[in-house]
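Only one protein chain is missing from this complex, and each of the others stays in its spot.
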Amino acid sequence: MKLYVLIPFLPLAAFIINILLGKEVLRNKAHWPSCLAIIGSFIISVITLFDVINGRVINEDLYTWIISGKFQVSIGFLVDQLTAVMLIVVTCVGSLIHIYSIGYMHGDKGYYRFFAYMSLFVFFMLMLVMANNFLLLYVGWEGVGLCSYFLIGFWYEKRAAADAGKKAFIVNRFGDFGFALGIFMIFLTFGTIHYAPVFSEVKNFVGHTVNFLGFEVDLITLIALLLFCGAVGKSAQIPLHVWLPDAMEGPTPVSALIHAATMVTAGVFMVARCNAIFSLSPDAMIVVAIVGAITSLLAATIACVQNDIKRIIAYSTLSHLGMMFIACGVGAYAAGVFHLYTHAFFKALLFLAAGSVIHAVVHNDIQRMGGLKKYMPITYAVMFIGALSAGGIPGLAGFFSKDEIIWSAFASHSEVGKFVWIMLTAVAFFTPFYSFRMIFLTFHGKFRGTHHEEHHLHESPNVMTIPLMILAAGAIAAGWAGIPSVLGGGAHFAHFLEPVVGHPEFHGTHAQEFGVMGLSTTIALIGLVIAFVFYIRKTDIPVMLARKFKFFYVVLFNKYFVDELYNLIIIKPTFWIARKFLVGFTDAKIIEGIVNGVPKAIGVFSNKLRRVHTGIVHHYGIFMAAGAFFIILYVLLWR
Amino acid sequence: MNFQVPELGPIVPELILTTLALIILIADLFIKRKEIVALMSIASIIIVTFALISSSGTTFGGMFISDGYSTFFKIVFFINVILCVLISMKYIIIEKINYGEYYSLILFSTIGMMLMASAADLIVLYLGLELMALSTYILAGFIKHETRSNEAALKYMLLGAFSSAFLLYGISMVYGLTGTTDIKTIAAIISERGLEGNSAILLSIMLLTVAFGFKIAAAPFHMWAPDVYEGAPTAITAFMSVGPKAAGFAVLGRVFMVAFASIKIDWATILIIMSILTMGVGNIVALSQTNIKRMLAYSSIAHAGYALLGIIAANNEGLASMMNYMMIYAFMNIGAFAVIIMLRSEGFRGEDINDYTGLAKHHPWAAALMLIFMFSLTGIPPTAGFIGKLYIFLAAINAGYTWLVVIAVIFSAISAFFYLRIVMFMYMREPKDEVVLTTSAGTGFVLGITTIAVLFIGVFPSYLLGFARAALAGF
Partner (left out) sequence: MILELFFAYFAFAIIVLSIVVITRRNPVHSVLWMLLLFFHIASVYLFLNAEFMAAVQLIVYAGGIMVLFLFVVLLVHIKEEIKISKFIGAWSAGFTFAAALFVVVALSLRSFVVAPPGKYTIELIQQETHTKALGKLLYTEFLFPFEIAALILTVAIVGALVLAKRRLKS
């Protein structure tokens, strides 16, 4: 019995137990199977990690699901260095979030349903990272999307939640369509969908072109970009980023697990996994880097003016995901995965701490908070650590990974390297700014809510704060695994991943590296200080700025009007055309004719055909004779 | 006289089952509780299963053959019997037809199917077919006090006799052309005498096609199916929609693939036309049905159309996928019928699809199971129905019939309308008045088995397909 096989199947078992027994038998004990399962998965993941460190990489087909001629689909797992890291991220952060949820979801009437979906999500996520072929990856990919849809719309009685779930689902369809096409192209090109042969043969296809929609396109670029479409959808990059902020309607542990630590990083994971394909297409790499850079900067600026505590963190997530894509785009996959790994800790921490705050004040608006420091000291402390780590303050986890990305962008051979480096430096300013804006508005100053609300304020129970403290430790220390060599570390993380993602070739001296690091650190500290000045010392400055630069403020506050833009250029016209045709041409029966007509025609035909079955035996006999006549006639003539 | 007792080894299962069926027929006189008779028939099937495993070879001068192919089909028949007997036990009490002959007729019918699957000679094939058919005619008319049932039996018998005439005409013509009725020898003589292009042999093949097409309910020889399926007792409808159909496919495969292998192109063309017609008629007419039994009758016609693709592929891969399909169809179809039977209660027929309105509210389990079977019949993963269709389609594509598969997929998409309509009725509408479910241990057991099978095969399909492939080794 291979132990690692249990990693995904323990959560699946928990899901089955919960869905079968949760409602009647387990009720408010429904967290037991789910929590035990994911903690079990975590323990096995750690064992597996040590196996991998000792050089035991697993790549095997466990079960061949479908085999027919050339076409083969198998359930097979690939556990290499990259997978091992992802396993630790998913199961470790996942376990803490599961435990936290016991407190957070306590008393909810969908308690068992929540844990069932969470377990199912973890199962699909683990399948996604452990797959050794594209089809299984796709199954996991769609599975996590489905669970995300369920969990965003978890409080489906709430209109906004149901709408957000739908939005996430629909927006992701755009990306997944490209992703599915990409996998199909891979199958057509290589005749297999297993990673190993695809990645080893891809270099033989350099320079091949293929006709796509009438254009001659480079085959590898096409495949890479189609795959990246999926990543853009799943990891909420521009222009498909609109679903993620809305997804905050779901319960906060869901936001922490799915929309910060794991699912949204699947896109980054997939790009890193397919580095063999991406690296061979400079054009695709540039697209990846640019999309990441634009998302990163735009999201960071939006985050500076939002008032919903969870949305601020959501935009921050977008921004960090953009940074990970930048790393991939400049060829520093290891840096991207490193940031994925540290980000999981500090972002889950921020979300859960925000959840703890929401638990106390029962709304999300930071303008109606303030002064929570004295009511919720633990939450304050851990969130402060999280913000420091996210802001890239030296010594903490976020610093090391972010610094590596910034340095990679600067030092890489990529044509757009310098450009994205400038954008990243700008992001380095905004990140601590919005993080601490949030902290200061939430925890410092006077409480700005109602008296009744103030009465309600309290620190969260231990079952919530203990996972927070563990995550805070992670947010501090997780980055120490990858301290760069200039700072006297061993860059162990990058070396560990080298067999999978290779080693990027940089040009640059140690002095330059120090310079880049110093610059971004200084800028980050400036951001922090400005936040301090704006929101603690001179609280009238932001109001004044907002009034003076009203245009910028409105643009940012409305998230660059992207939602409005989509509404205007996609949704409105669609509805307009639909309404125009439906109302205007009902008599002409254009849309009606197509939309209703085809099934209707089949229905009418069906009715006609049904009449043939008169129920009279003679007619049936005649039919048989006629049938016999026609087939004999056919054969007679055909020969 | 030189009379020798033929070797009985290969035919032991049939002998045992015949003996036991006769014993059950007599024992029925002394047993008041007919449930015991039912359990006896299940027990006898289990005994025969053990005998089946060890039997192989040919006997009676090559008239009877027991090989992997026949064994696979016999297992389908056994599953069919066991499941149908279990769902019958309570049902026939409600229908007031709780007589022991019911079970012995089911067994006799099964013996007929077994003979068909094992027939290596056209005469044995014909007699097996008649044995199966005659028993089913009687079973279809078992509810004597209901006109619907009488009508079904009479129609089935008249049209069945009509199709038998075609079969006999075809067999006699083959005999006239080749001087033999042995399936293997026919193939040899056809090539020996150069009969491949002979229009008389083609005529005889077409006549056989008519008869087999009747048994598997393929258009345009399907007309009996909706009326008979609707009128027959529901448990027998389940029995008929699986057993005789599988038996029909068994003989179709053996006769066409062995005796007429050299004239593949000609019969494949006809089967393609039949298959398109069958899928078309089955799926399209099913849309406008309001009686669920009738709807499933059309669905069963449509499924015959899909399974025909496996024969059309005309290679072992195609046959294996067809066999695979038959096994899967047995589970999912009987499962659906088990739910229908649960809705039948004293004074309530529960056959109209309106009776399923809002079923999920009061009976979430029944609705969930029906959902699984409807998904499976539609062919939605991860159910077995998806696997069955996938393999059939892949086999057809590998044999070069991509365009035919495209048509089949389109019809399969149309079928989603009427299968999922049931699901929509159950889940998305408010119930009108509460439906009382008739539950029994037997039905519960059947539902459990079929659900597990449908999901298991859907997730782990290679065991069943591997079994089908292994059964074809040396075919």
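Labels for the chains are A and B, by order of writing; each one numbers its residues from 1.
One rule holds in what follows: a contact is a pair of C-beta atoms (placed from the backbone, for glycine too) under 8 Å apart; a residue touches a chain by one contact, two chains touch by 3 or more.
Values in this document were obtained by computation on a predicted structure and should not be read as measured data.
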| item | value |
| --- | --- |
| Partners of the unshown chain among those that are drawn | A, B |
| Full-complex contact with the absent chain, from A:Gly110, A:Pro282 or A:Gly621 | A:Gly621 |
| Omitted-chain contact residue, chosen from B:Leu52, B:Leu115, B:Ala219 or B:Leu437 | B:Leu115 |
| Touch list for subunit A against the chain that is not drawn | 616, 618-619, 621-622, 625-626, 628-629, 632-633, 635-636 |
| Hidden partner interface residues of subunit B, rising order | 1-3, 6, 18, 22, 25, 60-61, 63-64, 96, 99, 101, 104-105, 108, 111, 115, 121, 123-124, 127-128, 130-131, 134-135, 137-138, 141-142, 144, 153, 173, 175-180, 189, 193, 195, 198-200, 202-203 |
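Keep this in mind: only the chains that are shown with their structure count from here on.
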| item | value |
| --- | --- |
| Subunit A-subunit B separation of Cα centroids, rounded to whole Å | 48 |
| Of all residues in subunit B, those that touch subunit A in their complex | 154-155, 158-159, 162-163, 166, 197, 199, 202-203, 206-207, 209-210, 213-214, 219-221, 223-224, 226-227, 266, 269-270, 273-274, 281, 284-289, 317, 387, 390-391, 394-395, 398, 414, 417, 460-462 |
| Of subunit A, residues touching subunit B in the complex | 63-69, 71, 599, 602-603, 605-607, 609-610, 612-613, 615, 617, 619-621, 623-624, 626-628, 630-632, 634-636, 638-639 |
